[in-house]
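The complex appears here without one of its protein chains, the remainder shown in place.
Per-chain numbering from 1; labels A, B and C assigned in written order.
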């Protein structure tokens, strides 16, 4: 399991990949998204697990995205996601709406290696009416029938990307209490992970750390990206940066403002790092 | 969430309860099983998650058990489970055979609140032929049909019992890397947990410990039972006791020998504790 | 400290909504709320829940977006699983549009998926509304563009067809102007109370959907001085980490102040 420079990790994402991203409150790979912008990723099909925030809006604004499947796209307290809204209005991205537990369920089906999983609820929602890939059957276990239930197909992202606290040199990565990240990694064909730092030892051989560790079995490559979730929070390591969210939300309201944001925080940072 | 003496915890299990027990290598509540013997539990319906060992054999030998559902009953390197085999031959317990991932799946369905979940494999096994509660449907997502798949019903144990490393006074319990215990707790109506010790603080407020913690939401009551997994191992706290397994296996070969075991290790221990 | 919140008589609209929500949570006619979950971006319901708890009621709170010390170890999935298990007694939902049958629209207006105006999306509503034991709807803006005769798109339905597995429905709708009760059998709201400065006529004018109303319309009770003290003190303390902007705006307090 190689430990790569961040820009080498970003180019492992082929154009058109179905890329699963956790939301801003759960190990979002924000710096990796910025690296994807710098790498010129194209036609990405983003999957919010189960919702989407800064990274998704940034990638949309930078023209990297063909479609989004998510249960919600927003910047939290900073408001609606401006580049998402603009792209949707302009018709430059396709949007597939879902509901949070449905996304979890589709990934769990892939994790388990079954073609589908059922989910209660959802019936009567127009989301269902717009999902030709979701089916309704009569619950075969209901005596007498007449109990409709939704079946959701397994969904295997081409790539899962997230920002973990640390990785060891085996490629095991520490996500702490965020066990839903393990399901994303299990369901995806490949996982690309940024981390704050490399752990000296084997995470799975420490009983305390093992409880929050995802096995290297699922991890294709790792890159170190310090404060890689910024402006989002990372577990107990650092808090979110609401001022930066507000700045992003303000700039990204317009195409020009978004270009300013890219120059200021995405492209310049790389140029400085290269010096 | 009360912290009770062990004998008070044992009497919370009503006669006839469907009681889920993890196996010997995964936080088995061995001392709790001995307390159930002392409490005179009756007609328990045991569920091995996904297999069964010492605790199940002990409860069967002591006459506490009406039925067992499991994917395997054995003492590991110490051989077959003698009281289970004798009871099965005598016809004093009913046995429902399963296969490990099917038991996990039935609990995951209960965890998720869906009436069933599919599982690949199993087709062609005589286990399926003997499970009137398992169904086979044609995969609704297969183009053209002709793809049979097994559906398993949700299974909610009345009680899940396991031995965790520690609990806090809120009732959160630490199981470390054994996340499958969380699914048992989520699926069961009530969880009764023995622990090595009480943790001073809130397990969920420590990011490192939270990763291996099951929320008090699922926990009805806790009792302290030091070395409560013995003769099984407990995470990295202590190893299994193969000599004791061998002694159990030898004594439990006969009804008389089993009585000797009960006197020596189950009843006498309690009498001594009461002195 | 913000000068605007120095006196109890200066009740903020958010505080009034929180107190109204708290009264509904504790409604003795409703099933008990032993375990309440609060979703993302729901500071007013979160304040209401903390108010209930700080008032001495032993309710279990699961706050979805609390960054640290939250009760979950699988993020939102654990909330949805808990709800699937029937363990979540009460949840809160808002809506970009809400109609008279208690349908909510978090998708957008105009052609699917919100070509006229896009809302953030449905989040877990399509599941939670059917699977939580009860739901309280809330929305600060109470205007004809939000309270519509019929939502453009249904994120989650107010009532379900016979045979559809459903645990609960909307108990009530709390807005910046009033409180409505919802009767799922009739799929219809009844005005329960109007906030100060509102009237039967002003509510009717602000509401795009039809509903029943008593005559006269009762006034929504003010938060008590004790409630206001709790909201501005210990409730705000609990919320600063998750909702810094809300706490600054409503209570005039900042996270840096708390940390200092």
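Operating definition for what follows: a residue touches a chain if its C-beta (ideal position, glycine included) is under 8 Å from a C-beta of that chain, and two chains touch if they have at least 3 such contacts.
Quick caveat, the model's predicted, so the values are computed rather than measured.
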Chains in view touching the one left out: A, B
Contact partner of the left-out chain, one of B:15, B:77, B:133 or B:255: B:77
Given B:4, B:18, B:33 or B:102, the one touching the chain that is not displayed: B:102
Contacts of chain A with the absent chain, listed as residue ranges: 110-114, 182, 186-187, 202, 204-205, 207, 210-211, 213-215, 217
Those residues of chain B which, in the complete complex, touch the missing chain: 25-26, 50-51, 70-74, 76-77, 80-81, 84-85, 88-89, 95, 97-102, 104, 119-128, 130, 146-149, 177-180, 183, 233, 235-236, 239-240, 242
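Here, only the chains that are shown with their structure count from here on.
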Identity of the chain that, by mean CA position, is farthest from chain C: B
Pair of chains joined by the greatest number of C-beta pairs in contact: A-C
Innermost chain, where centres are averages of C-alpha coordinates: A
Interchain centroid distance [CA atoms averaged], chain A/chain C, Å: 28
Of all residues in chain B, the ones touching two or more other chains: 112-114, 204, 207, 210-211, 213
Where chain C touches two or more other chains, by residue: 68, 72-73, 78, 84, 131
